[in-house]
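Working notes, structure below.
Left out: one protein chain. Kept in place: all the others.
As written, the chains take the letters A and B, and residue 1 is the first residue of each chain.
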Amino acid sequence: MKRKHRRLVLVLAILAAVMVSTALVLLAFRDSLVFFYGPTEAMAQQIPEGRRFRLGGLVEQGSVLRDSDGLGIRFRITDLNQQVAVNYRGSLPDLFREGQGVVAEGSWTAANLFTATTILAKHDENYMPKEVAESLKNSGKWRGAETGKAE
Amino acid sequence: MGNYFASFSDFITMTPYGAYIWSAYGIVMVVTLGLLVSSQIRLKRAIKKRGSP
Partner (left out) sequence: MKQFTNPKTIVKWAELLQPVAGLMAAILIMVGLYYALINSPADYQQGQAVRIMYIHVPFAWLATMVYGIMAVVSAVGLIWQHPLAHLACRSAAPLGAVFTALCLVTGSIWGQPMWGTWWVWDARLTSVLVLFFIYLGYLSLVRAFDNPLKGEKLAAILVLVGSVNLPIIKFSVDWWHSLHQPASVMRLGKPTIALPMLIPLLLMVVGYMSFFVYLWLMNFRAAVMERKNYLKEINRPQME
């Protein structure tokens, strides 16, 4: 084997070894690599009350109720399969709205009741002017989070 | 002010995100100029040095 070929094989072997070991590490830690659990996962995980975690999904259409003092808010987070009721007091990001993605940080405080201490908005990969969004909705071609599955 | 802003002040304030937008563009433009100037100085220096033995 020529020296050049030996170096080529060596470089490829090192790359393959690094890739395989990284993949194994990522697989081993995949639970801590997710930023949040969806409602279905969060319910299946049996997380004890009081332990903090992040719950993410869509703010269910029509579920938002604001307290009369304007600070407290109640809504449901859905993954279009399961829903979790969420309580929160504090300021909301500008993108928080019904039908949009959201990540709440907090813990279970009762069966199927999540009390959040931080709310982050998650936006999707769709960008368009307001007029386009409206005409898509009017023509029934809308395929965003509000009517169907979040892509 | 084009088709998308009602007035010049509307353009400047970019309600309500003007501060975020202008600071982001400001940082990028300053760094862009910095890269441009520093790279040109380095090349000029290298060319000058090549001339002398």
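The rule we apply is simple: a contact is a pair of C-beta atoms (placed from the backbone, for glycine too) under 8 Å apart; a residue touches a chain by one contact, two chains touch by 3 or more.
Bear in mind that the values here come from a model prediction, so they are computed numbers and not experimental data.
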item	value
Which displayed chains the unshown chain touches	A, B
Touching residues (missing chain, whole complex) on chain B	1-5, 11, 14-18, 20-21, 23-25, 27-28, 31-32, 35-36, 39-40, 42-43, 45-47, 49-50
On chain A, residues whose C-beta touches the chain left out of the figure	4, 7-8, 11, 14-15, 18-19, 22, 26, 30, 33-38, 56, 91-96, 100, 103, 118-134, 151
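The rule is short, and it goes like this: only the chains that are shown with their structure count from here on.
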item	value
Centroid distance [mean C-alpha coordinates] between chain B and chain A, Å	35
